[in-house]
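Excluded from the complex is one protein chain; the other protein chains are retained at their positions.
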Amino acid sequence: MTGTIHDSDTTIQTIKDTVENFIQARDWEQFHSPKNLSMALAIEAAELMNIFKWQTSEAAWDALNDDKVRQDVEDELADIFVYALAFANRHKIDISSVIRSKMLKNGEKYPQAKFKGRY
Amino acid sequence: MTGTIHDSDTTIQTIKDTVENFIQARDWEQFHSPKNLSMALAIEAAELMNIFKWQTSEAAWDALNDDKVRQDVEDELADIFVYALAFANRHKIDISSVIRSKMLKNGEKYPQAKFKGRY
Amino acid sequence: MTGTIHDSDTTIQTIKDTVENFIQARDWEQFHSPKNLSMALAIEAAELMNIFKWQTSEAAWDALNDDKVRQDVEDELADIFVYALAFANRHKIDISSVIRSKMLKNGEKYPQAKFKGRY
Partner (left out) sequence: MTGTIHDSDTTIQTIKDTVENFIQARDWEQFHSPKNLSMALAIEAAELMNIFKWQTSEAAWDALNDDKVRQDVEDELADIFVYALAFANRHKIDISSVIRSKMLKNGEKYPQAKFKGRY
């Protein structure tokens, strides 16, 4: 689609700004204490879980082939990203840095040789 | 720091790839059904909440001024991003598209004039 | 109210049976794997949180003075109890035993003298 921006050519800062502009336009920063945003994140994650709650593991793998389910999933995942980005904005957290720092820790905690194919 | 990459010059695809490489190197895709990943997201969000659980709203605002708390918060927020990115990778979801699509819906649901300063 | 049963004269087994009869009448045991029920519990807890999400600590203390909020809270708390009781039924867990066992552990972990007034 003409004009569509994709993950390959969108910086993290760009979506941070999209979220920040939306929130500032509504003066909602006052509600976004880290405590409240952590609750909002858990609530959105619960809404995503709710889609798969009674499904077997096998059925859950296939669930996203249904267009309606896929739309619901994308909406809930978007909500999770929006609150996570709002959290990062509010507290000046550089997302790419904290992710790479965490992946390094995880790499030491779960060495490839030992954890290949098992959690 | 020389060589540090920040949100301003990191594309979403770049951090998607960082997460995907880590998971594929361990053959963990098999565990990442949407059901399981939605649980993992809710669990990480709960770990973030746990930091603020018994704090008053006021104390929670200040909590990130403490270096140790800030480190814990960054680690938990990173975990949330990692699982959300893994979810998007697994199901070929373009994050920038679904966020912008959701922000448009939210813009209609919460018009600026009516929701300025109130949820 | 005539015929009302209260917590003082209702055994835990009685409410376990109430929940079990409801579930068996609908053949729902098949959906109640421990994995699924743990998700259901987290989802209901998130619905309870959602009531207080944007409130300050102070406002949350007063929220239950409102009849509508109190009704919503009671409904969500009931849902949490129902799934927790269903979990105990499914896996033959004696609730009074596990609670008292856990309180003993907590008593050792949080001795009164040291934790008076602080978590």
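To keep things simple, chains are lettered A, B and C as they appear, and every chain counts its residues starting from 1.
Assume a contact is a pair of C-beta atoms (placed from the backbone, for glycine too) under 8 Å apart; a residue touches a chain by one contact, two chains touch by 3 or more.
Because the structure is predicted, anything quoted here is derived from the model rather than measured.
When you scan A:I15, A:A42 or A:A63 for touch with the missing chain, the hit is A:A42. Touching the missing chain, out of B:I15, B:M39, B:L64 or B:I99, is residue B:M39. In the full complex, the hidden chain is touched by chain A at residues 39, 42, 46, 54, 56-58, 119.
Panel shows chain C; residues 4-16, 18-19, 22, 25-28, 30-31, 33-36, 38-39, 41-42, 45-46, 48-49, 51-52, 55, 57, 60-61, 63-64, 70, 73-75, 77-82, 84-85, 87-88, 91, 93-103, 105-107, 110, 112, 115-117, 119 of it touch the chain omitted from the view.
Residues touching the missing chain, restricted to chain B, are 31, 36, 39-40, 42-43, 45-47, 49-50, 52-54 (touch as defined at the top).
Definition applied: only the chains that are shown with their structure count from here on.
Spacing of chain A relative to chain B, judged by their CA centroids, is 4 angstrom.
With centres defined as mean CA coordinates, chain C is found 29 Å away from chain A.
Each of residues 31, 36, 39, 42, 45-46, 49, 52 in chain A touches at least two other chains.
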